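One structure is given below, represented as structure tokens, and several questions about it will come after.
And then chain A:
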Amino acid sequence: MSDYILETQNLTKDFKGFTAVSDVSLKVRSGSIHALIGPNGAGKTTVFNLITKFLPATSGKIIFKGDDITHEPPAVTARRGFIRSFQISATFPHLTALENVRIGLQRKLGTEFHFWKSDKSLNVLNDQAMSLLESVDLQTFASTVTAEMPYGRKRALEIATTLALDPEMMLLDEPTQGMGQEDIARVVELIRKVSTNRTILMVEHNLSVVSNLCDWITVLTRGSILAEGSYDEVSRNPQVLEAYVGSDDMNDAHH
Partner candidate 1 sequence: QVSNNVVKIGVLTDMSGTYSDLAGPGTVTATKMAIDDFMANEKPNFKVEMVQADHQNKADIASNKAREWFERDGVDVASELVTTSVALAVMKVAKEKDKIALVNGSASTAITNKDCNDVTIHYTYDTAALANGTASALTKQGGKTWYFLTADYAFGHSLEADAAKVVIANGGKVLGSVRHPFPGSDFSSYLLKAQQSGAQVVGLANAGSDTMNSIKQAAEFGITPKQKLAGLLMFLTDVNSLGLKTTQGMYLTTGFYWDRNDETRAWSRRYFEKMRKMPSMVQAGQYSSVYNYLKAVKAVNSDDTQKVMAYMKKTPINDFFAKNGRIQANGRMVHDMYLAEVKKPDESKYPWDYYTIKATIPGDQAFIPLKDSTCPLVKK
Partner candidate 2 sequence: MNYTQSQNKKLMVLFAVLFVLGLAAPYFFYPTFLMKVLCFGLFASAFNLLLGFVGLLSFGHAAFLGTAGYVCGMLIRDTGLSPELGILGGTLAAGVLGYIFGKLAIRRSGIYFAMITLALAQMVFFIVQKVPGTGGEDGLQGVPRGNLFGFIDLDNNVAMYYLVFAIFCFGFFLIYRTIHSPFGQIMKAIRENEPRATSLGYDVDKFKLIAFVISASIAGLAGATKTLVFQLASLTDVHWHTSGEVVLMTLLGGLGTIFGPLVGAATIVTLQNELADKVGSWVTVIMGVIFVLCVLVFRRGIVGEIQALIRRSGVN
């Protein structure tokens, strides 16, 4: 088994003659936090959609822990422990925070198709759900209906729900987008905390977050990989500076 938990080989996506992703070979090391950055329209979201099978690839392969998952349905991939979050917050708005997390936990119970059982049978999951909520600092919101929670807390809840599946790898699409500074700090801490024993691949424009958090960075432009390396390496790469930052100092790009 290689060090890489996820690999793409020559991944390509054409949209009616427009190549949004071309020949991307990406390697994500187990246990790392890996960032995907690049100018707008570079193809980051598309790469994400391809990896999670929300879009079919035109050509190329996706390999997760040595298995070719290119043509697997999304739910099956998810059950391998490979979970994504969405660019816009994805919770179940009319369930309480506790119930949200329980949805994640329920799969392990194996009773998801039991329509003849009482839902009281789910209460055995409450303790576990509560401790997950605690881990993201949401214990006080346990019986709040999600729709009434502040935005930043919803993102945290989403992460807690994802954690309930105990995923080996998480994909986060702009996890801090639309957040205030305070929430950003909270989410960065959270990501750091949950990254132990997990691999994280994220798209992020906020370079302070990236520099703070990420072990490895891949820069995309126009659908192809422009550069890869640690934050320091990448931020010194003149091509990256020109294409992405538009000045000669990466720090200008911090919010």
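These made the cut because all candidates are chains of the complex that A comes from, given by their letters.
In this section, contacts are C-beta pairs under 8 Å (C-beta built on N, C-alpha and C of every residue); 3 or more make two chains touch, one makes a residue touch a chain; residues count from 1.
The structure presented is a predicted model; accordingly, all values stated were derived computationally and were not measured.
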Chain touching chain A (counting every copy) in this complex, out of 1 or 2: 2
Contact set on chain A toward candidate 2 in their complex: 52, 54, 74-75, 78-79, 83-86, 90-95, 99, 102-104, 106-107, 109, 111-119, 121-122, 143, 161-162, 165
